[in-house]
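What follows is a single structure, and I will ask about it in a moment.
All protein chains but one are shown at their positions in the complex.
Let's turn to subunit A:
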């Protein structure tokens, strides 16, 4: 089997100190996870119980999807709902009745908590139990919180998947579970690489439909495809499933390391592993080499957004030749991103959470060649002469595994190439 990735000479970053600041955080709340989750789960509806702000956020984040009659919506709390609790449960029943009557294709309904519903202590868990009884067996009702007071951006997906784990049936079958919502094209690539090595059966969480034969038990091993799944990891652990820690499958090196951990678990021999991975690895290397020409030697600064920052920094520094100045994530779970931290060379500042004004001061002082940040900061920083890459795209675009490695590097090189291309001054 191919060699394991070489560790950095300076030592890894697993035990580097982490800067923790509290203050204003320029981040999305977990409700935004609904935008891509509802595309993955074809028979699920996500009903946020919240305020007009929640509806407005979903609309702003979902953009044009709103018009395709998407499978999500908001039950907007009104004054009368804030007055008495019993009333709110009855109101919720009314809204759900109305919804399920109109959308008979729904098999799973998620009641999604928000800041307002959490603050008024609206018991959505009880509501979900009551409704499950009421609509059984045609609709299963679950609940999770995507509120800003508890979750940041991609943690919404984590909360959702973690809510599904306890209700999955039990199975003693030896199986591999891939955890995390990926674009279909990427998921198919992952499954086919593993299948070609003779690994199986392979299951995916979230499954595309509620009736998929997905079970869990002591003989289940799981690999995470996304770094933000801490609660799901813990919930799977409680069901007896075993985690396979690995670097995340970004770039050629990350994908190979991720596959290798699984291959070793299932006793795949070196020859088979190399036979399956050789061609896509060569393709990925070639694509990365082309796409990362503009990235070599350039510095990068990550604002916190999705928890993808550490694995991406590992890819950009090791495979694209960039230098990381600061890598910050909304939350750092060492049991999950530890293998990526081990591969990161010492040097960058690590920070968790944010005080946005202080972080902006650091960013301005460092003058990085490229800044990865949210859309609220991107244009203002561009106006100050800093090249930016807006982070949200990394969650919506296919970026994992071999065939997307070139595209992933391209996402970061494009803003720099563009800055070189534009000439708006007189030629004299």
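Basically, a residue touches a chain if its C-beta (ideal position, glycine included) is under 8 Å from a C-beta of that chain, and two chains touch if they have at least 3 such contacts; residues count from 1.
Heads up, the rule we're going with is that contacts and distances are computed from a predicted model.
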{"item": "Chain not displayed: protein name in its UniProt record (\"Electron transfer flavoprotein subunit alpha\", \"Cytochrome ubiquinol oxidase subunit I\", \"Light-independent protochlorophyllide reductase subunit B\" or \"Energy-coupling factor transporter transmembrane protein EcfT\")", "value": "\"Light-independent protochlorophyllide reductase subunit B\""}
{"item": "Residue in contact with the excluded chain [from A:13, A:41, A:115 or A:372]", "value": "A:115"}
{"item": "Hidden partner chain, touching residue among A:41, A:55 or A:246", "value": "A:55"}
{"item": "Contact partner of the left-out chain, one of A:13, A:44, A:92 or A:178", "value": "A:92"}
{"item": "For subunit A, residues in touch with the removed chain", "value": "23-32, 49, 51-53, 55-57, 59-61, 64, 66-67, 69-70, 72-79, 81-82, 88, 91-92, 94-95, 98-99, 102, 115-116, 118-120, 147-150, 152, 357, 374-380, 382-383"}
